[in-house]
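This structure is in structure tokens; I'll ask about it shortly.
Other chains of the complex are left out, but the ones given are in their true place.
Chain naming follows the written order as A, B, C and D, and within any one chain the residues start at number 1.
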Amino acid sequence: MSITAVNVRNQFRGTVVEVIEGPVVSEVDVRLPSGQLITSVITTRSVKDLALAPGREVVALVKSTEVSIATL
Amino acid sequence: MSITAVNVRNQFRGTVVEVIEGPVVSEVDVRLPSGQLITSVITTRSVKDLALAPGREVVALVKSTEVSIATL
Amino acid sequence: MSITAVNVRNQFRGTVVEVIEGPVVSEVDVRLPSGQLITSVITTRSVKDLALAPGREVVALVKSTEVSIATL
Amino acid sequence: MSITAVNVRNQFRGTVVEVIEGPVVSEVDVRLPSGQLITSVITTRSVKDLALAPGREVVALVKSTEVSIATL
């Protein structure tokens, strides 16, 4: 199913650089064009359904209510 | 209190560009050096405690389990 | 941007039945074909960007790590 | 301890159809009366405390702020 994403501001296009697969959940590390890494933990079922592997172009998405703000 | 952040990978340093204040929660929009915007929704109480306003340098943080992955 | 959703299992197609708009976030109530209601709280910015209003067909999505399980 | 749930709208009664147990977290798949599946990831400790297994009737709960909305 193709859907239109909720909020383009919190979408980060990048490239999968590593997948650490566990029995239930997996860590997917995505490198953004700026060089920053985003770490995501999703079900291993989704990793397989989406055929995620290093080199794959993906979008990392975050809901606004999940973003915290801290000061330096 | 000063703390050491959990996971440097999911920290995004940037500059507050807009604060939309509501009675309970506020939207804080942060521009990253790459130009990308991150939208955060936090309590208005925190906005005041942290004195957030346009121009302020902040860190937007996201827990790995909150990051979804989609393909294009 | 059109994306392929992460996990079809946690997608609920339904119809918007009510939108309660606030200055920062809004409540969007979605009725599923089974009659069940799902309540979502998203930014009012997203409500406007997606032109959400009663009668609109949408998909409510939830990340697996956000779903709790209780027994009766 | 018996508690009254926060918001009946985001409660989904269903039957556990599969439990994939990991060392720390487990995937619990719940089938709703409408046929739809909900996937939950909770601690394996909770799976054992609640004695979750296929056939068990449960309630899947989601907080409103965790529900995203997308359009088709």
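Structure notes:
The rule is short, and it goes like this: a residue touches a chain if its C-beta (ideal position, glycine included) is under 8 Å from a C-beta of that chain, and two chains touch if they have at least 3 such contacts.
Computed from a predicted structure; not experimentally measured.
The complex is built from one repeated protein sequence; 4 chains are visible, and the structure file as a whole lists 6 copies.
To be clear about the criterion, only the chains that are shown with their structure count from here on.
In terms of their C-alpha centroids, the spacing between chain C and chain D amounts to 17 Å.
Computed centre separation for the pair chain A/chain D is 23 angstrom, with centres defined by C-alpha atoms. Within chain C, contacts with two or more other chains are made by residues 1-7, 25, 41-43, 45-46, 50, 59, 63-65. Only residues 5, 7, 9-10, 12-13, 27-30, 32-34, 36-42, 46, 50, 52, 56-72 of chain D touch chain C when the two sit together in their complex. Residue ranges on chain A touching chain D, taken from their complex, read 1-6, 22-25, 43, 45, 63, 65. Residues 20-23, 25-27, 39, 41, 65-66, 68-72 of chain D are the ones touching chain A in the complex.
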